[in-house]
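On to chain A.
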Amino acid sequence: MSAHDLTQKHKLLECIQCGMCTGVCPVSKKTNLNVRNYMREAAVYGELPRHPENELWSCTTCATCEARCPKEIKPYEFLIDIRGSDVEAGKIATTLRDALESVFKNGNPWGRIRSKRTEWTQDLAVKHYAKDMDFLYFVGCTPAYDPRAQEVAKSFVTCLEKAGISFGILGTEENCCGNEVYGMGEKGLFEHLAEANQKLFRKYDLKQLVTSCPHSYHTFKNRYETRNFEVNHHTQLLANLIDEERLAFQKKLGKKIIYHDPCFLGKQNNIYDEPRKIIESLPDVELLEFDRSRERSLCCEGGGGRMWIDIPGPRLAEARVQEAIDYGAQILAVACPFCLSTFEDAVKTAGVEDQIQIKDVAELLSQTL
Partner candidate 1 sequence: MTEFEPVIIGLTCNWCAYAGADLAGTSKIQYPPNIRIIRVMCTGRIEPEFIFDAFRMGADGVLIGGCHLGDCHYQEGNYKTALRVSITREVLKSLGIEPERVRLEWISASEGKKFSETVKSFIEEIRRLGPNPLKGAPEA
Partner candidate 2 sequence: MQIVWTSTLHSYMPIFVSFLHPLQQSQFLFYCCLISLSSLHAGKALNRPILRFQSSSWVRTVSRTGKSRGPEEPRIGVFICHCGSNIADIVDVKEVVDFASKFPNVVFAVDERYVCSEPGQALIRENIRKHKLNRVIVASCSPRMHETTFRKALEAEGLNPFLLEITNLREQCSWVHMHEPRKATQKAKVLVASAIAKATLLEPLTPMKFSVTPAALVIGGGIAGIQASLDLANIGFKVHLVEKTPSIGGHMAQLDKTFPTLDCSACILTPKMVDVSRHPNITLWSYSEVESISGFIGNFKATIVEKARYINKSLCTGCGTCASKCPVKTIPNEFDLGLGTRSVAYIPFPQAVPLIYTIDKENCLYFTKGVCRVCEKTCPFKAVDFNQQDKKVEIEVGTIVIATGYDLFDANRKPEYGYKQYKNVLTNLEFERLISAAGPTGGQLVRPSDGRAPKKIAFVQCIGSRDILTNPYCSRVCCMASVKQAHQAKEKYPDAKVFVFYIDLRTFGKGYEEFLWRVQEEGVNLVRGKVAEIYRKPKDENLTVLFEDTLLGQTREMDFDMVILAAGLEPRVDAQQIQKALKLSMSPDSFFLEAHPKLRPVETHIAGVYLCGCAQGPKDIPDVVAQASAAASQASIPLIQGEVVSEPTIAYVDKELCCSCKICESVCVYDAIEADETDEEKRAKVNEALCVGCGSCAAACPARAITMYGFTKEQISKQLAALLTEPT
């Protein structure tokens, strides 16, 4: 797309150059990514911004810029389009290219083969989804393949079983949801995935879907064109089950827990209360709050393809973990596999394993049952 087309598409000329987007951007200090400047170059001078790759690819698509913009402009969508032209021209990091290729070939960005998608269910009796079931659990690529995130999937399954919910998974039929692919600018591949998934959902006459990943939640909810099924995040479903008293707590936790709002769940979909409700209802816990929480939560730098490209510089996840420790938290609770992974890394690099643990809300819940 030309600078002119992008200007039209993203209404860039309406920008009043207030600087909120860049000011709030979690990565702008680290890499000099200045999304306002980028847009200004395109809109005023008709030039497509040419900046170091590290800048363009540092955007985590957290969408805080959109949330703050007083003119309802979506700066990160503009960046995604710029990325798109780089992807088309093949000018991207090899790690990114590999991830995209893997999605195309195997239906996941982790370079793993399709038949291993259900490996995590080995010791469990998880059924394949059938039409008469209440919920489809859409596992997602990271919980399916990443050993740490697999624990979340297993915990969630435990919770569902204890509550007596009828559910199934799509097994090796399941495809990448495409959210990260979209964020990397490969919109053609995204459309392809969206179509394949929708076809699959139609085949099973899907009514209710639950996912433990905010990224796929967001994509199903807001980016898929036709959606005649309901999407739930696992925290919504679990909070509901607690409300309906379908889960019996057996064990005490005895911990101070601080909760981190994932960008794709909070800022982008306004789900703030359910995860907190779950934590608060756990026996013997104290829920702490970050100063920057809810709409003002800090990004963990896990989104927008950042899992597949390393951007040097200080990591926000490390600052966040340190902050959690300063608050006196023993557990930093998350509700997203990417947050889980970035924070686990941060804990290891900082060597604070003995001070704080990273846990998904579903893991905490299943521990008490």
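For anyone wondering why these and not others, all candidates are chains of the complex that A comes from, given by their letters.
Keep this in mind: a residue touches a chain if its C-beta (ideal position, glycine included) is under 8 Å from a C-beta of that chain, and two chains touch if they have at least 3 such contacts; residues count from 1.
None of the values given here were measured: they were computed from a predicted structure.
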Chain A: touching candidate in this complex (1 or 2)
2
Residue positions on chain A within touch of candidate 2 in the complex are 16-25, 28-29, 34, 36-37, 68, 70-72, 291-292, 294-296, 323, 326-327
